[in-house]
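Before I ask anything, let me first share the structure, which is written out below as structure tokens.
Only one protein chain is missing from this complex, and each of the others stays in its spot.
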Amino acid sequence: MIDEGRPLFLQIAEAIEESILDGTLVEDGQAPSTNELAAFYRINPATAAKGVALLTDKGILLKRRGIGMFVAAGARSILLAERRTTFAERYIDPLIAEARTLGLGPDDLAALLRERSAPIGDAGSTASTEGSSA
Amino acid sequence: MRRTLNVIRLQLINRSTFLWTPAIVLGAAVAMSILVYVLIPSGEPKYGIAAGQAPLWVFLSIGISAMTLTFPFSQAISITRREFFLGTMAAAVLGSALMGGLFLIGGALEKATGGYGLNGWTFYLPWLWEAGPVGAFAVYFTLALFFFVMGFTGATVYKRWGAVTLTTAGVGLALVVIGLVFLATRLELWGQVGVGVAQLGAFGLALCGLAATVALMGVSFLMFRRTLP
Partner (left out) sequence: MTTVIDVQNLTKRYKDKLALDGVSLTIDENTIYGVLGRNGAGKTTLMSILTAQNFATSGDALVFGERPYENARVLSRICFVRESQKYPDESTPTHAFRAARLFFRNWDQEFAERLIDDFQLPMKTRIKKLSRGQLSAVGVIIGLASRAEITFFDEPYLGLDAVARQIFYDRLLEDYAEFPRTIILSSHLIDEVANLIEKVIVIDGGRILLDEDTDALRGRAANVIGDATKVEAWAQGREVIHRESLGRVTSVTVLGHLDAAERAAIAADGLDLAAVSLQQLVVRLTQNASSSASDTAATITEEVH
């Protein structure tokens, strides 16, 4: 689960971000404490603290004195915006590279996308409509 | 100071080491001596030193293991060498005092029972008691302590410089002793030695032994200071 090639504290931060995006952690709701994270992932508390600090700096988490860590209001929007910016780099570029190896061009890719998106089209309709207009 | 006292407590955590084992060995040795006395049905007083010297070897052995086992442990729990040395020697003094005490009790017992009713004596050896119980106690106390320090020092030499050095030192000391005996024989000093010993008596001799033991402790500490656990 833990990637050898990247700093641990970044991976912890990302794991928390994932939880916020998929709704496991709700805005204004409680977030796991440093010690809880350290115990769960079996890592050094200082590393967990670094990850939490990173998110606090980003405005994703905030600390309520005496109570604990909480997910900031608006955290989800911040994350979505961030993800959208890196979407192309993280997902599209590797996709294109692999497609090239297999001899698939952009049109083939577009066709595949439409084909695979169809069943879940209604659920993610806003996003796919925007995407297919490209 | 408190930590040094705690080293004494450390050595006494396992009461067998300094207290029970030597006492039991002494008891067993005395019992065996009594058995031997039963088997020798003569009216003559029978003196045995076999029982008395048995616990001394125990003290030699605990001196050795204090160095080879307890010392490395003391280092793990961060006791300084000085604290360990002083505390351990103090524990040895206590153990030796116990031995001295047992010796006195044994002597009193033998006197009261006339040598267990068999005229057999392991503790009450007349010459030792000439200066009274104080002399007897001092002799046995010093012997026990000396054996402990000898064991400790020998183990220190072994750990610091190895088996060869230890053997060489042992042989060297033996040669010195033999040399002195040779000299005494050659120069016919035995008469004077005998007079000197008689004058000192048991107690005086014990004090000399004690002085030698303390000197040995000093030498031991100097070597111990730089020995690795």
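Residue numbering begins at 1 within each chain, and the chains themselves are lettered A and B in the order written.
The rule we apply is simple: contacts are C-beta pairs under 8 Å (C-beta built on N, C-alpha and C of every residue); 3 or more make two chains touch, one makes a residue touch a chain.
Predicted, not measured: the structure shown is a model, and the values here were computed from it.
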Missing-chain contact, candidates A:G5, A:G66 or A:P119, resolves to A:G5
Residue touching the undisplayed chain, where the options are B:S42, B:T80, B:T113 or B:T185: B:T80
Out of A:A15, A:I43, A:L62 or A:L104, point to the residue that touches the absent chain in the complete complex. A:I43
List every residue of chain B that touches the chain not included in the displayed model. 3, 6, 9-10, 13-14, 16-17, 62, 65, 68-70, 72-73, 75-83, 225-226, 228-229
Missing-chain contacts mapped onto chain A: 2-9, 34-35, 38-39, 41-47, 50, 89, 93-94, 97-98, 100-101
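Rule of thumb we're sticking to: only the chains that are shown with their structure count from here on.
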Between the Cα centroids of chain A and chain B the separation in whole angstrom comes to 77
